[in-house]
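Excluded from the complex is one protein chain; the other protein chains are retained at their positions.
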């Protein structure tokens, strides 16, 4: 059985060179950058990985490439979020063949299922999956909230072993933490990196933090500080995390400013390309200059 | 160049026997039923067709099966709505090979693009597509509204030839009708069948009405009455259309009551199976009995 | 008992000279302008009347002023929408003393009640009101939708005599029209003026149309054409109505463009002041110039 993963699990960006074309060298550099930064696992093809925007062939290729490069140094999780159960199962099969230890699935995102339909859907999925499943609460993208009662019900399924919450709603997260207090093997991760500090202080298992693509060691350091209840240090590092959040993720008035910002910063740092898949486009020169300036300031402060 | 299609274009349900398994006999019967009812075209793999819930292989198979059965008797439109441009293009290629005359695409439905991003996305898609494109406004499922200004902008693209609006927001539909009044070749269809009468009276080109799977001749009759400005007859037929809407589509407290109701009614009438793909499940016996009773009453009145 | 009001019932703007100060001369001119235009009734202190933005004293004063000027020439309806039942009852008392024939209430708009709570709320209100009550469906402002079943339930109350729907959701409106077909005394009005034509063609009782503050005779003419099933004329007048809608109500990127536009147009025409109550502000010079230009073009065409 899989030991519970704890710590920082970056939702890896998918470096692209063009439409449906992986930036292979960038991918390799990014994997090495994050492993060198001490991250505890990698999560491929989530929201930050633009999974839904890529063709399936492209997604398969990416899983193979990353798993080969990681070569077992950290556990791999793979996103299989889909509107079709059949496609989720196919993706999980590829993930397993590549050595992934678990898969992650948000709710189907075209139809908006009721909570009862979510229970039936996830049960059917978990029954058929060849790997353990993490639930993924992502209401802003999939329209439905995995309510606390739904999660508690699904947590009884032997093949459902954790949840990543990207809602930023901490009343919800605290409710889950409380209701699942007698299931210590069930993992609870928080998505927004601005919240890893407080969540881990309060008992969460870690953070699936996009910024850990860029500054893996920072998020790992805050996770460690929170684990040992060092509130001063958590708050000191939080200043850097918030500088990143407010400077790198809010250039322009895009809903996609976060994604554009992460990829642009990685490009400025020479790690990988900043191409985005439709419906998003990379930053233009003027915006890139602002990211570069912000990066310099943030890294000067570090 | 494609002559503008006018009239009733049923969004065909996808008859299923089980997970990702087409009900072939049911599909054949359903095609014949609708063509016998006088429909003006067929639209495959839309929302009513549960496209997103099916694997791609299953969708390809369905296009091939229907196009073979239709054999050119009515024009075929195929839904290529996807979150990945690459997959939309692949689907369109299959559609073209099968003789479809156009494709239909709602906005990408994981990320929620801005209006500017929608313009870029649809332009890129229309540039590369091998068939003419109909826009599809479906805000309840894809989270974003194709604003009137966005549609007006996109309507200038030579490969974008119409729009289906399923918002039920008639201020929006009237605004489009007005703003596009000098582009008579651009087709405007309304989704909700409760609105085909008034929309066609006011100048729309037709309805993409789910109920036309069950009672094709009824919607065709109302379309014809509206075309000749016979308000009395439009209102007389509207009574039957509303009886269907209020009796068949609101059994149970599901967001999916409409879909369950349409498939259940088709099954009660012996046309095709009522299986649904995840995240939805077919009606249970008690609910099926209510649909059967409602059908009997509706058909007695007809 | 009140005879059912049919036709155009302008939701009268509240002419202001400054914070909580009625523009008395403007109010008098506006009343005369609308009555001369043939409107069938007046509705005070609705959304277009900015009721919620005014102090209660100011609202009371306005009711008194308008009722005195109208002097019984057309029936008066008064908005009593409030979050407090007590304040609604007080407002209704003032309305009755001034000769109003009915009151109008949207749902309470701070807490978002469930449908069952709406039934209890409206029943309690209707039980205590000294005037007949019209329901007002205004989901964009009050957050809750008066579902069709809720309206059908409330329509049984002897003191609830109609509904104004400002949702623009015509599936809903058609559903109400159908479900209440055996209650011909229950009045159904549509809010958005872009929809009066089609709604009256399909059987509605009239429109509560903001544009009728500016061009009362236009909306009355379309109502009359729709009443006699003259589809050609309805569509001809619809062109003018849509020119108003698209030119006067969409200057600037405000949620309040409609309100600003109506008041600005009335000011340009010399009827009343264009001051708005907080949280809104009137158009600046540049925007006013665009309204003036649009008005000229619209009136030249008339």
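Just so it is clear, A, B and C label the chains in written order, and each chain counts residues from 1 on its own.
Simple rule for what comes next: a contact is a pair of C-beta atoms (placed from the backbone, for glycine too) under 8 Å apart; a residue touches a chain by one contact, two chains touch by 3 or more.
Just so you know, these numbers come straight off a predicted model, no measurement behind them.
Partners of the chain left out, restricted to shown chains and counted across the full complex, are A, C.
Shown as candidates are A:35, A:124 or A:170; the residue that touches the absent chain is A:170. From the options A:24, A:202, A:269 or A:292, the residue with contact to the chain not on display is A:202.
Remark: the omitted chain is touched by one listed residue; of A:192, A:216 or A:261 this is A:192. One of A:67, A:137 or A:245 touches the chain omitted from the figure, and that residue is A:245.
Interface residues of chain C facing the missing partner chain: 19-20, 47, 52-58, 83-87, 90, 107-114, 117-118, 120-121, 124-125, 140-143, 254-256, 277-281.
Residue positions on chain A in contact with the hidden chain: 168-172, 174-175, 177-179, 181, 192, 194-195, 197-199, 201-203, 229, 231-232, 234-235, 238-239, 242-243, 245-246, in rising order.
Just so we're on the same page, only the chains that are shown with their structure count from here on.
The touch graph of the protein chains shown is a line. The best fit of Cα atoms from chain A onto chain C calls for a rotation angle of 180°, in steps of 5.
Taking each chain's centre as the mean of its C-alpha atoms, chain B lies 35 Å from chain C.
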